[in-house]
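Note that this complex is displayed minus one protein chain, with the remaining chains in position.
Chains here go by letter, A, B and C, matching the order in which they are written, and residues are numbered from 1 within each.
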């Protein structure tokens, strides 16, 4: 098997994640889908590093994870705050940044 | 000596400035100040005249250049004066009659609280008119030309609280502007043809230009003359102009300004001589107008309007004469001068009558005034005899000469013109007699005025009668004096040139014919108004009469075609501007607004739909890159 | 990681442009799992389920990392993502609870279609891109990992990417602080006293007394069991609305009634026996 299939898989997962972002309304789920996309990217990076035979790809994937972690923290915090004020986790309800 | 010419113009101008800017404190002294300045210019004119007489016949010209007016690349217009016999004649007429009428106005306007301004305007008029006749180039002449137009506008509309007066003034100015358009085009033509518009070069070298150009210039000048001298087809303003105070009618609309056209044509003789077609146009206009004016004069019951009609017709004579070329110029000017005397006299008489009759103007409400205002009666009577050409009086000499010249034109043209002139003479005799009878003879037909009190006519004060007397004297003897061994002819010949026409009919025959038609005219008038009593309200009258009362419907024509048409045109243009020209602009704006309104719906505030568009964009970008790689 | 694992054995051949059959098999099996997990994450109605299936996908991905020779990342993936982040997710899900947002019914007109269109287009384009990228030649990770994967990463991380590394550190701290700031709510108005609360309750008059406790008799005291009204039916007031919304209310009224019946039955029997005994005792006494 040609390892390029990993890339196909990554693409597929990314697309699925994107679809989730587009059709789900629950902020948390959307967030998870974003995570899914990030992971897909990571997979691609890792595969690339295998392709090129150096570790840079993995480094990038590593950074992606770190950033993703940070993003999750802040993002979830935001979700919680919005939920507090709006009693809803739907992105559609959060049409305005003001109350 | 030369500098005096400038002074001639400046003196009354100064007067105007003093009076108009002087403020209330001059209200009382105003009239006399104005008269003083007029007299000053008269004195200067006299000095200049003496100076000219001092020289021998062929260099009686004075030239003075005050300063360079508009010096622009390839275009020189100077404020320069040219005084020769022709302009001298006019200067004398203007200052003389002008001063007399200033004097008259002192009495006539005594009770008007705005008389200071009145005299200011009169002085302004004098200045402009003098500038007109002493200018040495057409552009400066144009300045005077428009200046007199302004003065006449101000003076016609002097009683501005009367809407009729205001309208008349406006009408006069605008109709004149049409003429002025002709003059300015003529000047441009001269500039493009000769590279200058100073009298000297233009007139000297007129023959060098193509006849076509000259004809064009001539026709344009004629248009100008028609405007200023109230000739058909631009005559309509003169009748209404009678709304102005009577002295104004006498000075501007009888003696001086309206004759500017004759001056213009005579002055440009060289051009006309070289353009026969233009001359034909001129004589046609003259002949038509002299009949037109006369007919109108027959029908009017308003004494001033009747006189206005007669003015038109008399100027028609002059234009006709001027159109005849060298055989006519001298007589045109001669008639102009004599006419200046007797017509001014007649108007002043009319003014005096109105003065006595509580400003009543309808002749049918006069009658039998000869007992009450003898001086007016006598002076008016002399003027009347003069204008109908009673043998021995001024009118006789000048008009007779014109009729002769008309015949002398030769050919059928000559016969037609001569016939027209004769017919005109007959009608003149008729309507003037009518005026005379209605005003001074017959029984009293006085009516109470709007304040309900009957007029009790009285002779006017000295300041008014003296000018009338002087003018009467002029209108009696001027013609005679001029004709004594052709002094006037010899005086003008160096400027206008003169040619003896060979008339198919002898001078004697013409004179006889003139006498005959004169008697006929008087007789008819007597039959109609002298023998039987005159109804106070005008009878309906024949179709012609009614048409003539309305200036032969020419005014109605103007109203329907020009005024109404113009109103419709402007109204539609306003609409066009608002809805078409502006509509396009606003339409564009509206469409943009609408479009953005539709676009706004995309911004629905849902994060997810934004995400969709972003995602689509990403897809498009990838597609683009792939395509780039593919090709 | 011992050398006998299929992952490592695959690495020997990793210089070639194809993988070992073992890895192939592993890929095809796990790939399906991963995709299923992803789809689940997207389409599960309840956030909890999505989270769990996503966790599954992530674990699979971890395996793939390992298979690609990214041992460190594989472990990090499991520990950080599946371990920490997903749990954080679940935590927030619990905190936020369920709302109408969980229903999959679309509210924005045309959103679905547009989304589908974009996704399909995007996906196909991406695939096409990869397809015509013609990635035939594979260097394989073996040489890079010769000195050990972790050491290699460390070397890069602290030399070439040291600045990025520092910056991510800063980023993390900022994120932590930011999270605290965001979630911290300071009181804007004075807290309502007991008295005020009581008064408000009375004024509103909806529910004056305290809410009734859940649970039935002494048998069930779990929060998800509604209390029973005298007629034996359940009272909604007794369970938290969140549970009700999640449909996680356990209705035990039925069995409670059965138990009651059984109880009465048994006590009835017991009384019977007692009556006969004392009758016999009376007879023997003569």
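Going forward, contacts are C-beta pairs under 8 Å (C-beta built on N, C-alpha and C of every residue); 3 or more make two chains touch, one makes a residue touch a chain.
Note that contacts and distances are computed from a predicted model.
Enquirer: Quick one: find the hidden chain's UniProt protein name among "Sarcosine oxidase subunit delta", "NADH-quinone oxidoreductase subunit M", "Monosaccharide-transporting ATPase" or "Autoinducer 2 import system permease protein LsrC".
Expert: Hidden chain, UniProt protein name: "NADH-quinone oxidoreductase subunit M".
Enquirer: Kindly name the visible chains that come into contact with the excluded chain.
Expert: B
Enquirer: Looking beyond the chains shown, say which of B:139, B:155 or B:548 touches the absent one.
Expert: B:139
Enquirer: From the list B:55, B:177, B:490 or B:559, which touches the chain that is not on show?
Expert: In the complete complex, the chain left out is touched by residue B:177.
Enquirer: Per the definition of touch given earlier, which of B:193, B:558 or B:609 contacts the omitted chain?
Expert: The missing chain is touched by B:193.
Enquirer: Among B:213, B:304 or B:608, which one is in touch with the chain left out?
Expert: Touching the chain that is not displayed is residue B:213.
Enquirer: Any idea which of B:74, B:452 or B:539 touches the chain not displayed?
Expert: Of all options in B:74, B:452 or B:539, contact with the hidden chain holds for B:74.
Enquirer: For chain B, which residues lie in contact with the unshown chain of the complex?
Expert: Residues touching the hidden chain, for chain B, are 20, 67-75, 79, 139, 142-143, 145-147, 150, 153, 157, 160-163, 165-167, 169-170, 173-174, 177-178, 180-181, 184-185, 187-189, 191-196, 198, 200-201, 204-205, 208-210, 213, 566, 569-571, 573-574, 577, 581-582, 585, 589.
Here, only the chains that are shown with their structure count from here on.
Enquirer: On a C-alpha centroid basis, what's the spacing between chain A and chain B, in Å?
Expert: 96
Enquirer: List the centre-to-centre spacing of chain A and chain C in whole Å, with centres computed as mean CA coordinates.
Expert: So the centroids are 17 Å from each other.
Enquirer: Using Cα averages as centroids, what's the distance between chain B and chain C in whole Å?
Expert: Roughly 108 Å, centre to centre.
Enquirer: Could you say which residues in chain B touch two or more other chains, in rising order?
Expert: 606, 608, 612, 615
Enquirer: Name the residues of chain C that each touch 2 or more other chains.
Expert: Touching at least two other chains: 108, 111, 114-115, 118-119, 122, 126.
Enquirer: Help me check something: in the complex, which residues belonging to chain A touch chain B?
Expert: Checking each residue of chain A against chain B gives 18, 21-23, 25, 91-92, 94-96.
Enquirer: Show me the residue ranges of chain A that touch chain C in the complex, using the header's touch definition.
Expert: Going through chain A, the ones touching chain C are 1-9, 11-20, 22-29, 31-33, 35-36, 39, 42-43, 46-47, 49-56, 58-59, 61-63, 65-74, 76-81, 83-84, 87-90, 92-93.
Enquirer: State the interface residues of chain C toward chain B in the complex, per the touch definition above.
Expert: For this pair, the touching residues of chain C are 108, 111, 114-115, 117-119, 121-122, 125-126, 128-129, 132.
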